[in-house]
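Some chains have been omitted; the remaining ones sit where they do in the full complex.
We call the chains A and B, going by the order they appear; numbering starts again at 1 in every chain.
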Amino acid sequence: MEKTLQMNTNSRDQMIDITKQIEEWMQEINANNGMIIVSSLHTTAGITVNENADPDVKTDFLRRLDEVYPWDHQLDRHAEGNTAAHMKTSTVGHAQTLIVSNGKLVLGTWQGVYFCEFDGPRQNRKIQLKMISS
Amino acid sequence: MEKTLQMNTNSRDQMIDITKQIEEWMQEINANNGMIIVSSLHTTAGITVNENADPDVKTDFLRRLDEVYPWDHQLDRHAEGNTAAHMKTSTVGHAQTLIVSNGKLVLGTWQGVYFCEFDGPRQNRKIQLKMISS
């Protein structure tokens, strides 16, 4: 079973909690046991699992990543000028694997699944979901 | 097949080799072929695969990560003050996927699986293991 989520982003760096969209899809397909791969189909946007409670974590997270991989860099050669977005994507990962048990995502109390935009705003960002039953 | 490993940690940053615990569980369940997802159920502790020989690698690893994501940061807004732990978790990953072949983990000579504590010491850290047979 597979599904493509589409979304628009509205700033250069943005974390969007997609946990509920994944859970809704699991209900649609009657997901039971196995795993789900959540995969960004872009090279300047990734997926990570992190805190879903205090929104300040997202603010800090994006600012800290930006300090490690600053947008402007004298030595960058890539003509599009978005090397930093490529770095951030490989750092958090283009995809994550989630455990599914008895119809539910196995996540800790504070864990949420995030689509991470690193080169927005963009229309029509795509995330592929794939369920593998066990 | 699934199992929850529980462990206590005893310093703020700590790497604990859990390879043997995974292998013991594989024997219990007669794991044969497929994959295992190893997933931290926390947002301030992750999983990585790295060197299991020289213990200095762990010391260097944790110090280097701390330099990239220092614990204290003037601009952090997250009230718990552990933004650095969230950064490190998403950098190494909250989970890893391991190949299982003929009853054994497919790892290189020097590879071990580590639980990475980034906001310890803590009681009752949880790691979920899930076997998907192929």
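Keep this in mind: a residue touches a chain if its C-beta (ideal position, glycine included) is under 8 Å from a C-beta of that chain, and two chains touch if they have at least 3 such contacts.
Keep in mind that this is a model prediction, so the values were computed, not measured.
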{"item": "Total copies in the full complex, given that 2 are placed here", "value": "3"}
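One rule holds in what follows: only the chains that are shown with their structure count from here on.
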{"item": "Whole-Å gap separating chain A and chain B, where each centre is the average of the chain's CA atoms", "value": "20"}
{"item": "Partner chain B, residues of chain A touching it in the complex", "value": "34-35, 48-51, 54, 56-57, 59-61, 63-65, 68, 91-93, 96-99, 101, 106-111, 132, 134"}
{"item": "Partner chain A, residues of chain B touching it in the complex", "value": "1-2, 37, 39-43, 68-69, 73, 75-80, 83-84, 86-87, 89-91, 93-95, 97, 126, 128, 130-133"}
